[in-house]
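One chain of protein is taken out of this complex; the other chains stay put.
After this line comes chain A, so read on.
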Amino acid sequence: MIHFVLLISRQGKVRLTKWYSPYSQKERTKVIRELSGMILTRAPKLCNFVEWRGYKVVYKRYASLYFCMCIDQDDNELEVLEIIHHFVEILDRYFGSVCELDLIFNFHKLPRAQAYYILDEILIAGELQESSKKTVARLIATQDSLVEAAKEQASSISNMIAQATK
């Protein structure tokens, strides 16, 4: 099972975290520090796996962003590597272009924490729940439309004005 998902930039800044196993805030900080120290320093051609505290961490770099997933000793590393890629492809499809990934995760593009919702459709309880890109995209689109509807219904007048003037 996947214990956590971690997105860190090349400078070691955290862009997204999702914990499927219980870690206290202190542990989380420690984990991030340890792993970014390990992963960011690895040379480009080495394997995408690192052994860490009896677990394995699979990571992949897209532009200046590292996607990391921590898995059990007996999980299939290459599969997890592809799960990462699967996630990225879906993000790519949703947000437009992968090369803007860093921007996306800078929250510039997702003040609504959209990436979290997408991740929630791909992984649940540390397992891959949906391997069809289409299904995920459809679900997210439905959510978006419903959310838009709900928003319009609830939005204040000032918000409406803000939208209109945009």
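The definition used in the following text is that a contact is a pair of C-beta atoms (placed from the backbone, for glycine too) under 8 Å apart; a residue touches a chain by one contact, two chains touch by 3 or more; residues count from 1.
Note that contacts and distances are computed from a predicted model.
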Looking at UniProt, which of "AP-4 complex subunit epsilon", "Large ribosomal subunit protein mL37", "RCC1-like domain-containing protein" or "Response regulatory domain-containing protein" names the chain we cannot see? "AP-4 complex subunit epsilon"
In the complete complex, the non-displayed chain touches which residues of chain A? 13-14, 16-20, 22-25, 28-29, 32, 43, 45-51, 53-54, 76-79, 81-83, 85-86, 94-96, 106-114, 116-117, 120, 124-125, 127-135, 139, 142-144, 146-147, 150-151, 153-156, 159, 162-163
